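Sending over a structure as C-alpha cells; questions will come in a sec.
Shown here: the complex without one of its protein chains, the others still in place.
The block that comes next holds subunit A.
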Amino acid sequence: MASFKPTKVQFLPKLGEKVTEDTLYWKNYKSPVQIKEFGAVTKIDFSPLAPHNYAVTASTRIHVYGLHSQEPIRSFTRFRDTAYGGSFRGDGKLLVAGSEEGLIRLFDICGRVALRQFTGHSKAVHVTSFLSDGFRVVSGSDDLTCRVWDVPSAVELSSITEHTDYIRALAPSKLNPDLFVTGSYDHTVKVFDMRSGSSVMTMQHGHPVECVLLYPSEALLVSTGGRYVKIWDLLKGGQELVSLKNHHKTVTCACLSSVGNKLLTGSLDRHVKVYNSSYKVVHNFDCDASILSMAVAPDDEVVAVGMTNGVLSVRHRKHKKDKETLTSRRRRGPSYRVFVKGKNFVPRQDDFLVSKPVKQYLRKYDKQLKSFEVSKALDTALQMWTRTSKPEVTVAVIIELNRRGTLKNALAGRNEESLTKILNFLLKHIFDPRFSRPLLTVGDIVLDLYRQVLHQSPVVERQLQRLMEVLGREAELQQELLQVLGILDTLFASLTPRKEVAALAALPVDQGPQLQAA
C-alpha cells in the first residue's frame, strides 16, 4: 500500500534581480530617517572618534548630529553666507569649513565661536580639509588657488595656482601629511606634494571633477565627474584602471564602506550605487531627490545621504538584537528537548528492535485532500496567514483541486465572506506570471457559478468590477509589449548580417574527416 503523496508546492524562481550576499548586506538597513535642513546638503562628514557624530553642511550652517539623534547636538551658525565643506580633524576635536565669501573658519567642536579665521581667498571656498598631521589646513577655492594654512598661527603657508578652473574636490592623504589630491572643473585631477610645492601627477578625467577619493591603501584614486566614475592606479603613475558609467546624470559624490572597501557613488539621478571589488554594481538605493553628498559611518552603521531639496536621509543598520526582541514576543512552542526525547537512545547489541512505522506528517490541507474534503481544503489554503505569506501554497492547492476535477465543487456554495476572500486573492495575484494561469480558471468558474446571484451583494460586485478593470489594463499592457517586441524584431532582423549561401555549402566538407574518425 503506497502512502498518500502530499500536494507538491512548486517553487518557481522569481524573475528579476538575483539575491546575492551583497544585496542581503545592503538591504539590511532600516527604512531611512528624513531630516529637513535649510538648504541643499553639500557635505556630510563623520567624526573619526567613537560616538561617530557627523557634521552636515547645509545653507549657512553646520549641524552636528549624534548617530541616533534626529535633533542636532550642536550647530555652528556664525556664517554670513553659505557654508561649504565642513570636515573633522583626525582627532575629531576641530572642524574646518569654507564659505561663499572666501573665509575659512576653524571651530572647536565644543565651542560656538570660530577659533581661527583664514583670510586670503578671493572667491568662494568649496572644499577644506585638515592635512593628516593635524596642524595644517588645505583649501581649494573658485579663485583657482589651492592654499595651505598653519593652524596655530593662522598664517598662509603656501598658495598653488595650477588649476585653470574652479576647484571643487579635495582629498588629503592619510599616510603622508604632505600629499593631497584636488579635482577641478578644468577636467583634471592633480596630486600635490607640499615638499616640492607643486603638482607631482596630473590625470585627465575628461569631465568637470565633482569628487575625489583615496582608497585606504592610497594606491587607488577615485574621481567622479560627468556621468563617469574613474579609478586611477597611483602606483602606476596615474594610469586609468576602470571607467564606470552606471549613472545617467552627473555623479556628485563617492565614498567607501569600511567593511570590504565597497565603493558607493551618489548622483543627481537620485541613485546610490554600490560596487563590488571588481566594480560591478551589486546594489542600488533609491532616493527622493538628486544626491549632492553622502557618507558612510565606520562599520557601515549609518549611511547618510544629502540631497538638493535639503533633506538628509539617514539609514541605520539592522542588528540581530532587534530581531531577537521581535521573535521573543511570539508564543513559544515546546522546547527542543521535547522533540529529541528518546530519539538518541542507542540500542545495545542483543536488544530486539521492534520498528514502529514512521507516521507520515501531513499538512492540514493535505489531510483534507486525503479524505476528499475539497471545500475544506480550499478554505484551509485560503487562511489569512497562508494566502498572504505563502501564496504559492494556496495556488498549489488550487492546481491540485483542478487536477482532481473538483475545483468547481470546492468553489461552489460559498457565502459573501468567503467569496470576497477568494476574489481578494485573485485581485492580488492574478498578474503574477507564476500564478495567473490557475487563477484565471478560478475566476472563470466563480463567474459561472455565481452569475445569477452576483447582484445581491454590492461588495462582491465591486470587487468583480475592479477585477475587470485591472484585467483590461493588463491586456492593454500585454498588447503594447507585443508591439514593442515586434518593433525590436524588425530592428534585429535588419541588423543581422546576411550570410552567403555559398559559404554554407562549403562547410560540410570540412566535417568529413571528423566523421570518418568516428
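Everything below uses one rule, namely that a contact is a pair of C-beta atoms (placed from the backbone, for glycine too) under 8 Å apart; a residue touches a chain by one contact, two chains touch by 3 or more; residues count from 1.
In this section, contacts and distances are computed from a predicted model.
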item	value
Undepicted complex member, UniProt protein name, chosen from "TBC1 domain family member 19", "ER membrane protein complex subunit 10", "DNA polymerase delta subunit 3" or "WD repeat domain 75"	"WD repeat domain 75"
Option from A:5, A:320, A:341 or A:451 whose C-beta touches the chain left out	A:5
Residue of A:78, A:437 or A:473 in touch with the missing chain, whole complex considered	A:437
Touch criterion as defined above, residue of A:52, A:93, A:404 or A:466 at the omitted chain	A:404
Contacts of subunit A with the absent chain, listed as residue ranges	1-8, 10, 12, 18, 20, 369-370, 400, 403-405, 437, 504-505, 507-509, 511-512, 514-518
